[in-house]
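What follows is a set of notes on a single structure, which appears directly below.
Missing here is one protein chain; the remaining ones are kept as they sit in the complex.
Now for chain A:
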């Protein structure tokens, strides 16, 4: 909270002790002395707030907004849906700040609140400890306008006419609220002390209130905010109002490509394997996507690892390219960008070079089938009929551009099995990631969970399929086996604790603080250089490099500038200096140089490069900027007391004016007895 500072003469700060010695103040310029400033008596800052922010696309704005000076409301804890009567109609002290338990955070309650939003200052949702039985704030038909099905192509399959993919979706993430919605770890002590409604009668002042600040700069839609960005750039203080969403895709291949040769390659036919990296939730930056995306890309990473050895020994006919797309939750940002680059000769291959594409979607339920069989043998893969459309997947963007044979591997025939699609609850529990009790983090890292073993099976199947599809030697197929230890370590790192010893070993020393917990998978705003890519993206990059690349003997200097050496080429490979593992006999960590054909490619929607901010073909999602986001709790006084105090002040003012006038006009008379001796003495 701001200090009470008055800068007088050369003195920096004054901190007021509570009326102790009004004559006497301490000049302090730092806060480590215990100063009871008035602001600390009034406000309690709430830490660890998670807001809902505003996102914009070509046609709409979604998310939440507060007014520029914050929204203040009297706290009301909602006990049930019927209790909404009090803040919406009956309560005498509007506006109200509604505090919801997570099981009450439903569409019907939020829509009711939205309708009567003149009496509502905001909504706070208490961070839950356990997941509800089902909850998905996403729409029922994800990415329906940017897939391959449209009114001109398969209209009976478009817009979920045949299959509703996410039937549990309530669409809250895509609604617009003109009040702030925060997620807080709330304790309700203040409410119980001051605001309880007893027998239907209004509680007495002073009342407990909360103020939420989450003012968003951007309005209307992407075209408007990008236009305002351009206008503002000409002013003296350029300040952007919104930023496009995006990040970087991670891709790697079995045989390297020269990155300076872009566009079509003659006689090159590549089998692509794809997975998505990102996910989202209603609140900003707290998404995990365990079933939605992690299960998919961990499987693909394990498959890539499994293929490393066999492709050295018996290389397949076609090359295999692994692609991990970012931003797929927002109208396929990553995959649409890669397709665009391929179409325009800005990628190392183009669409004609793509032989086929295998995509790994949500594969958790394949896991369940596995767990039911005791011996852990193969599971069965079933192909639904041709009347079944493709689920929302990156393959759809490739098909939109060109007819490419493709497969999406998923655990659902029609609707998703995921009950928490794109929500905060799609976490480790959703994947049934269980560890025995009383284990340290390092022990948990090494422990082989059931989930890991099952995903390993899936990875093995995927690897073998890719190898066969790429025309590899049939006799080698049985040697391809995914490593369950790698899978379990990856699952632990992405879902439980990213800052563990295995992940630390894979990343460069200068990035060792990048691993923060809990890990989050929201795509975020695009950055211009790969060095500023999201930590998750960089982690996947280093993982893929370590799992598919080779360790070399290069020194650190040689790793920075490998072109000086005769056999190495920065055009073909990327050279990464990583920390290395601690050997088991406890000696120093050994950093080394990894050579891998793994690269980052930009995942920014082509709409922004083309300037088509109202595009219907590409993703146009942007995120608004804001100044600060915070919440604080305090007591508010009744209006009557405020008016009384004002009245008293005005009365004192006028009476003192009158008295002064009286004294000044009658001064000669009033003080006359002193004048005679005074004028004589001097």
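Note that contacts are C-beta pairs under 8 Å (C-beta built on N, C-alpha and C of every residue); 3 or more make two chains touch, one makes a residue touch a chain; residues count from 1.
Here, contacts and distances are computed from a predicted model.
**Student:** Absent chain per UniProt: "Protein YIF1", "Histidine-containing phosphotransfer protein", "Vacuolar ATPase assembly protein VMA22" or "Gamma-secretase subunit APH-1"?
**Tutor:** Going by UniProt, the chain not displayed is called "Gamma-secretase subunit APH-1".
**Student:** Would you mind spotting which of A:111, A:570 or A:637 touches the chain that isn't drawn?
**Tutor:** Final answer for the missing-chain contact: A:637.
**Student:** For the chain not shown, which residue from A:77, A:141, A:208 or A:290 touches it across the whole complex?
**Tutor:** Here the residue in touch with the unshown chain is A:208.
**Student:** Taking the full complex into account, what residues of chain A touch the chain not shown?
**Tutor:** 4, 6, 8-9, 11, 14, 16-28, 33-34, 37-39, 41-44, 72, 190, 206, 208-209, 211, 632-637, 641-642, 645-646, 648-653, 656-657, 659-675, 678-679, 682
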